[in-house]
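The following block contains the structure, expressed as structure tokens.
Apart from one protein chain that is not included, each protein chain of the complex appears where it belongs.
Take a look at subunit A:
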Amino acid sequence: MIDDELREMFTEREPFAPDADRTTGRILRGIPVHRRRTRQRWAAAALAVIAAAVAVPVLAGGADGPRRDALVAAGDTHVTLPVTPTWLPEAVVTRTYVDANLAEGVWVVDYDFGGGAGGVLAVELRTSTKPPVIDPSSAVVPPTGPPVDVLGHSAAEYERVDEQQGEQSCQLLWQDGRLRLSVRARAKGVTPGVACATARQVARGLVERPMELDRPIRFGLMPRDYVLVQAGTNIEAWCPRTGDNQHTPRCVQARDAASTPTANGRRVTVRGQIGWLDRTETEVILVVPGYVEVRTPTPAVDPAIAALTDDDLIRLAESVSLRRGW
């Protein structure tokens, strides 16, 4: 019986759970960091409230004026990776994954080969224009080998081998002016060192030429003055100009809901399909199974900030265009 096999399998794996003492230490070290960040976020939100309180009467032209959050056509923002690869493993790319976080200055492109590139599963290119945030609670990893030369720059190399899965991954990390670059390769069922050899070859083939990234999911409408902060293969997020990331109150995020079966909330209709709109303590979520999920955080500080109505959310969801099969 598969039920019994599953239960025995779980029991067998229990001894491999992480060490509780070490995790406790990481949690306790992480709390002050998280608290500090939360305070900064609330301070930013409070400033935004004050700014909005001052700006709304002016922009809206008084109580009879147009709503500040009236939806307009979303701008056609181009998202580009600052570099272009001239060499990739010779194989069909089964899927390209993109994640551009414009607010954080991080761009990621991940080419998936599905194991068809001589055991190379995927190659990930990542660039960042901001220095990494050092979180003392994070895992710390020193380079696993000597520095590697990448087009005259010294790159740190990190190799990781998962013997259980028979998988190896290798990341090269270096700085070029204000740009921080990373190339990571993953391989499976191949001789040791293949992932690192692939990562090095990809890294040495990068040229300084912007590469336009795909936006398979995109909003057609947005509240006025919103800007694109994240574009990805199955996510897009927009925020008010004052918002720093998609977790800021009033930011709006869309995800592909291709495999979402159903959801909680009030039944609504979006493009003739059944959807579920749920206002929780922390966010408003509109799920249209098989199509799209739109969500926006709800600020607890001031309900006046939650200016997006249910109708706004439905119109936003209806404006989302999806192109699958990437």
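A few comments on the model shown:
Rule of thumb we're sticking to: a contact is a pair of C-beta atoms (placed from the backbone, for glycine too) under 8 Å apart; a residue touches a chain by one contact, two chains touch by 3 or more; residues count from 1.
Heads up, the rule we're going with is that contacts and distances are computed from a predicted model.
Missing chain, UniProt protein name, picked from "PadR family transcriptional regulator", "RNA polymerase", "Cytochrome c domain-containing protein" or "Carbohydrate ABC transporter membrane protein 1 (CUT1 family)": "RNA polymerase". Although one chain is not drawn, the whole complex shows that of A:Pro18, A:Gly152, A:Gly177 or A:Gly272 it is A:Pro18 that touches it.
Of the residues in subunit A, those that touch the hidden partner chain are 2-3, 5-10, 12-20, 22-24, 26-27, 30-31, 34-35, 38, 95, 97, 99, 108, 110, 112, 114-115, 121-122, 124, 126, 132, 134-135, 137-143, 156, 158, 162-165, 167, 171, 173, 182, 184, 188, 232-235, 259, 261-264.
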